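All protein chains of the complex are present and in place, except for one that has been dropped.
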Amino acid sequence: MDVLGLLHLDELSHGLANLSMFPYFDMAHYIVSVMALREQPGALEVSRVSPLACWFSSMLFCFGGAVLSGIMLAEPPVAPLTNSTSVLLASVIWYLVFYCPMDLVYCCAALLPLRLVLSGMKEVTRTWKVLGGVTQAHSKYKDSLLVMIAIGWAKGAGGGLISNFEQLVRGVWRPETNELLKMSYPTKITLIGAVLFALQQTHYLPLQKHHLMLLYTMFTVINKSRMMLTGSSASPFAAFESAIYKTLFTGYSPYAVLTGEVKKACIDNGTTNRMTSTSTTKESSENRAVGKSAPASPVRGQSESLKAKEESENAETTDCKKTN
Amino acid sequence: MDVLGLLHLDELSHGLANLSMFPYFDMAHYIVSVMALREQPGALEVSRVSPLACWFSSMLFCFGGAVLSGIMLAEPPVAPLTNSTSVLLASVIWYLVFYCPMDLVYCCAALLPLRLVLSGMKEVTRTWKVLGGVTQAHSKYKDSLLVMIAIGWAKGAGGGLISNFEQLVRGVWRPETNELLKMSYPTKITLIGAVLFALQQTHYLPLQKHHLMLLYTMFTVINKSRMMLTGSSASPFAAFESAIYKTLFTGYSPYAVLTGEVKKACIDNGTTNRMTSTSTTKESSENRAVGKSAPASPVRGQSESLKAKEESENAETTDCKKTN
Partner (left out) sequence: MDVLGLLHLDELSHGLANLSMFPYFDMAHYIVSVMALREQPGALEVSRVSPLACWFSSMLFCFGGAVLSGIMLAEPPVAPLTNSTSVLLASVIWYLVFYCPMDLVYCCAALLPLRLVLSGMKEVTRTWKVLGGVTQAHSKYKDSLLVMIAIGWAKGAGGGLISNFEQLVRGVWRPETNELLKMSYPTKITLIGAVLFALQQTHYLPLQKHHLMLLYTMFTVINKSRMMLTGSSASPFAAFESAIYKTLFTGYSPYAVLTGEVKKACIDNGTTNRMTSTSTTKESSENRAVGKSAPASPVRGQSESLKAKEESENAETTDCKKTN
């Protein structure tokens, strides 16, 4: 791309593309992942009661993408275990974050400046993982855009996508929450990355790979830093998403009944919208059947827990600073 | 088979066997599947809140058999995504059924005559899917009848068999319901088909493939039409099942205690059936431990939700007709 060439970014992008993730960037990824697990509600208690379940959960946070994409491509999901060095590194970090005397490691890593750097480095690994997934899918299924996107997404955001089953390892089951129902920011940005890299791979996107890597990495790192510094969890695509949503997915709204617009609709049609009310009744009867296990609305119920997760990621961890 | 030859059905069966499922029959399968999803309790709300989760659920309804049989044979479960045309077709149908302005597509397709035709065409695809599964298993595992039956069944009734996990995508979790605990009619007829085609493949059934295809397809189509027209969900095998059940599975009934026959048993034996009461107590204490999440009996709890599902499939959808 000429613009980038003119800006003398060619060299920078080549340098980035040749960067090795091991060991420093991988390490940052493991630290941030294990810290995210530790900040999950109940995780600390599990770490005391069953170190093995805690270790397995940590490995799913660190290698979830490789496991998920392995399953999707019918490759052994135990494959990540063959890389002993990575597993050993992740295990040491898991041990230090959870069990270090005086909790030194967690408290240090949770200091805002250090956490900012580590999170930025973790975002860099995302580019490599998404690209790895897209390339792997491309080598198996030539020209199947959808498979490339799916594998790239799974490899980059695997830990989030399998979170239901990761939680099950720790004895937690929240069916009303999953990343497809309400995507968190990391899952969203990974999906966008997977789409871009898949388009680049199939030459629909007239951009060279190393240029795209530079642009995508810069975007994710800058955006993550901005979010951590301002403490906001607002997605940069909110306006875009909202526009798409309004254009495509509101053609017919039987849920007017839920938002008070039902009266107008009834008067317009001169008849009661029987179908809508039937489906609402079915739902409530289902909720009754399931008992008190599910909140009234599965979709509303999860937003709180997801918010808690995001807050914990963006937390300024003032507590640690005080106790130190 | 001479009888069929005499009836001049040979030509008809050859014609049927050479029928291409793509695009019309596949389309009917997608429409009926996506409509079945839309009639699940809570599905419409999910379609508004998260189109992506709704799309993924629809794909599991449409391609669940391919995904499940892929997993069972250690073949990539993403393989259905490689067939871009099918995925595109299913996605367009998903979009039209859920988001078409004025809800035109759903209301039209839900009209009884059209729905009857579409459901009949969907039943035809079942034959092809079951046969495809059996053939695929036969090519990998020669002479293993059980594997052929399992794969044929999974391919033909995959959407139902993985319904627990399909529901999880939509934030619904009903562990007390699954197709093994209480089979619905489509799952049952698919299992029978898988057994027949596996027996034909291994030459235990002295029938030619295209004859069996004709007979099985006719049976499923006629039976489905009858069920939709009469609104009954009575299985045609009820008497047969009941006879098998009574012959084979009632040798020893510790559950007499539940049906009031315990007194007779006690008097006969001259002793209280201690074991039975112990196991009953264990169960109730487990239910207490699980809390209020599970209904008193997992088996009783599901029958209602399954009934709701079947009713929605057989619904005459009078609401749509009225509002149009």
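A and B are the chain letters, set down in written order, and residue numbers restart from 1 in every chain.
Here, contacts are C-beta pairs under 8 Å (C-beta built on N, C-alpha and C of every residue); 3 or more make two chains touch, one makes a residue touch a chain.
The model shown is predicted, which means the values in this text are computed figures rather than measured ones.
Enquirer: Just one of A:23, A:41 or A:231 touches the chain that is missing; which is it?
Expert: A:41
Enquirer: Which residues does chain A use to touch the chain missing from this display?
Expert: These residues touch the chain not displayed: 39, 41-42, 44-53, 56, 70, 74-78, 81-82, 84, 87, 95, 99-103, 168-174, 291-295, 301, 304-305, 308, 312, 317, 319-320, 322-323.
Enquirer: Which chain B residues would touch the chain omitted from the figure, given the whole complex?
Expert: 71-74, 140-141, 144-147, 150-151, 164, 173, 175-178, 180-183, 245, 248-255, 269, 271, 273-275, 278-279, 282-283, 285-286, 289-294, 297-299, 301-302
FYI, only the chains that are shown with their structure count from here on.
Enquirer: Using CA atom averages as chain centres, what separation in Å is found between chain A and chain B?
Expert: Chain A and chain B have C-alpha centres separated by 33 Å.
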